[in-house]
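Missing here: one protein chain of the complex. Every other protein chain is in place.
For reference, chains read A and B in written order, and residue numbers begin at 1 within each chain.
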Amino acid sequence: MTAAIELTGITKRFPGVIANDNVNLTVKKGEIHAICGENGAGKSTLMKILYGMQSADEGTMKVYGDVVNFNTPNDAIDRGIGMVHQHFMLADQLTVLENIILGAEPTSGGVIKFKEAEAHLAQVAADYGLTIDPNDMVETLEVGERQRVEIIKVLYRGADILILDEPTAVLVPQEVEALFDNMRELKAAGSTIIFIDHKLDEVLEISDSITVLRHGKTVASMANDGVTAHDLAELMVGSELPTPDTAESTVTDTVALEVQGVTVKAEDGRDVVENINFSIHKGEILGIAGVEGNGQGELIDAIIGTTDVSAGSIDLHGVNITKMSVRKRRELGIGYVPEDRHHEGLMLDSPLWENAALGHQTQAPYGSRWLINRDGARNQTELIKEQFDVRTPNIDVSAHALSGGNQQKLIIGRELTSNPSLLIAAHPTRGIDVGAQAAVWEQIRTARAEGLATLLISADLDELIGLSDTIVVMLRGRLVARLAPEDVTPRDLGAYMTGAATQNTDEAA
Amino acid sequence: MSKFNELPAWLRWPIYALLGILLLTLVQIISDTDRLTRVSTSREMLRWAVPIFLAGLGGLFSERAGVVNIGLEGMVILGMWFGAWGSITYGPWIGLLIGIFGGALGGLLHAIATVTFNVDHIISGVAINILAPAITRYLSDEVWASPTTSPATSTPDRYDLPILGGGTVGGWESPDILQSVAQREWFFVSETAELLRGLTTNLHFVSIVSLLLVPFTSWLIWRTRFGLRLRISGENPNAGEAQGINIVFYKYVGVIISGGLAGLGGAFISTELSGLFQGGNSAGRGFIGLAALIFGNWRPGGVLFGALLFGYVFGLDLKDLDGTASHALLLVNTIVLAGVVVWALARKRISDAVLAGLLGLGAFYWWLSAEAVPGWWSNILPYVLVLLVLVFFAQRLRMPVALGQPYRKGGR
Partner (left out) sequence: MRRMLFSLAAPVGAFVVTIIISSIALMLFGSNPISAFGDMLGHAAKLETQVDILNRATPLYISAIAAAIGFRMNLFNIGVEGQYLFAFLIAAQVGSLVVLPQVFHILLITTVAVAVGAAYAGIAGVLKVTRGVNEVISTIMLNAIAISGLIAFLQQRWQAEQENFTSTTLGTNPIEESGLIPNINGLLEIFTRDIGQGKELTGMLIVAGVVGFGYHFLLTRMRFGFDLRASGMNPFAARAGGVPPKQMVVAAMVLSGAAAGLIGLVELNEKAKFSPNPIKGLGFAGIAVALLGRNHPAGMIFAALLFAFLDVSAGILQNTQAATKEIVNIMQGIVLLVAVIAYGVTGRIQAREEARATAEALQETEGRVTEGTEVAV
């Protein structure tokens, strides 16, 4: 039997980086084939090449035995390949139907036959057991529904080879189960699925075959038959996966941050953060677990000061900072590692030393109320470069020239070297390689031992459990559980995060 | 109120318009003027509104495709010159086509800069606004030996609509229903008919086309494949690309159509409004068109409504040498602002209510204390109006999500 997909010797270079280095991949028809590898291993690039969004520098691609050469996604679509992107490719202000038919609109003389499209959509949805209202605006949909729209979109165009790029990244464990059920139905209906993931338990649960990439190369390809997570981990990183593990507790009795009754309203007047109470002591790491979009982001914004609170108070070392500007809070010692370093962390086109000064430009050694101290800032940046192992030829290169991990180390470095008394760390190791991840954990732990209070938010539940002294769970803007990391599993956390399990709220507060 | 918002746009805009006419009629009762509802006023309104509308509609095509177009002004100017040159050289009809072509050239330039080379949209627009008058001055000087004016241009004949405007159809002179209604002195109904006559009689070909472009554009944008693909280019181009759509093509087409429409507006100015090409005669209509686009929330009907509103204020001013009609308009302003106060209070937007209240009191005081307003006030009223609309409603407007953002194929 010919394979559905056969890639041979695929190579793709970007300036300074080889994203894919002689990659081989064979996917049999009707199987679920997982591709795993850590961040930056070249999985997404490979899939973009297979989907015609980028072209390979070298190598051949075969679909059902025919050699193909894709220049645009259209070429791939014509061959029955469809892709569900990690970041949803949906237009919020278009309807579900419009999003789905886009690119394959049934028309007569250029006019869209909406009735016919709707009938076809209903047919596809029924065939695969997926439901959706075609006339909803996409902006009104939940994450899980959006993903369903993405999958239907691909099926609508008759794809029988589906590429799912990290589909579980945005889902909680319970939603992942629903997705896997859908995938099994698709497989039963004859589809071939390529499934990208780096969560090993998920890979082992759903896939028939597994291909592992590391540093842009294929390191193994095997049937899911007697393989263990341990084996996969070793293949992925070349050694055992590190897990964060907090040493003995350094929690003191001194309260650093006290949050009382904090409520934040969204623009439409809804409470997105509702009556939150907690405190963090010096030397303590408080982890907040929660599905994205349940108010964690707004809570951080309220503490750093980029959002106003509508009720409640925030005290830092006994000083009420509720109404203070971001700058004053920064000067009082709040360090901030933002969730998305490109969005809130860096000026990508500015040199590293200016990036290091950002957030601390009013304080020595970077500057003062009126002036910037260029020498001071540069010396400090050199220091960060050494201490935090930021791999860069010099501190004058632009931030965009660094790899993600080094960018993150620079941010962590600039925040920790400014001697903060409170660190807000949102997803501090998201999207960086394993080596950098371990370094970041180590640095946070060292600072904790020196008395730093840390508010940690992470979607990586292992990280959360491994680093935190206390874990609270946030759901729909409220704290719904307070847990000790020693006796909680990621699965338990998932249950609290989705509201499947509950805890007495008095206890949580 | 929410029920009203659910009505389709083609019903909502006429209702707004009727409310506006009712207001004008009422104000006129206690004022020293009847110009607010004269046919000459509405005729001037339309003449002003057409180029504003065409520029605004041009902006709609460009911005729906995600490209900000403040170069509209330059494209209007190009249309003015090319339209004038075409009409002088080849006659009125070809003149209009050449005007469209001239504007489209400006659009093409904007597309090359913004889509292919990813130049910031505002910057490219500013460059085109600097380049366009320079080109037209140079060409004028070379062709007509004067950098600022051309010889007289020619323009197609005007029409009256049959039945509604007493036009002739195949030799048969149809009745003029609106005129007979307008003469009855039925409260509000006659005023409405009188104002409508400005839109049905003595119409320029381009005016008729403009009015027809509203339903046509709505159909094109929301019902056709082209429209859907144009919109995805402005809403989420990467999603469109992932579905195999050639985003660059649709952006180019959108921006070129944009230039063509602005060019038609320019040709209308130089062939119909001023009867010659004259530098500076665009009078910022490209910019006002952009304002009409925003006012109209990126929808064709809204753009027309905005253009007519601005055209009304400009047009009224032309026939209002003693300033009494503009004075009466102050009372209209007061009442509308009072309406905004009520609206804001109902939504518990106190600062809006206070602001509108203060502005309304100011307008009312001015109305009470003066007999007439000076000419400069009507000159700036449309611009003030745009600012006020933005001040009160900017946060309610829904522009295309990816408007103004750079787009690169393959996300790189």
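Following the convention adopted for this analysis, a residue touches a chain if its C-beta (ideal position, glycine included) is under 8 Å from a C-beta of that chain, and two chains touch if they have at least 3 such contacts.
These numbers come from a predicted model, not from an experiment.
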Which residue of A:87, A:342 or A:491 touches the chain not shown here: A:342
Selected residue (touches chain absent from view) among A:68, A:104 or A:358: A:358
Selected from B:161, B:196, B:386 or B:402 as touching the chain missing from the view: B:386
Touching residues on chain B - with respect to the absent chain: 70, 109, 113, 117-120, 122-124, 126-135, 137-138, 140-142, 147, 284, 287, 290-291, 294, 374, 376-377, 379-380, 383-384, 386-387, 390-392, 394-395, 412
Contacts of chain A with the absent chain, listed as residue ranges: 14-19, 39-40, 42, 44-45, 215-216, 304, 306, 325-327, 329-331, 336, 338, 342-350, 354, 357-362, 367-372, 374, 391-393, 397-398, 400-405, 431-433, 435
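Here is the rule we use: only the chains that are shown with their structure count from here on.
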Between chain A and chain B, centroid-to-centroid distance (C-alpha), Å: 45
Complex interface listing, chain B residues touching chain A: 223-226, 228-229, 231-232, 235-236, 238-246, 398, 400-401, 410-411
Touch list for chain A against partner chain B, complex: 48, 51, 53-54, 72-74, 77, 83, 85, 89-94, 98-99, 101-105, 107, 110-112, 153
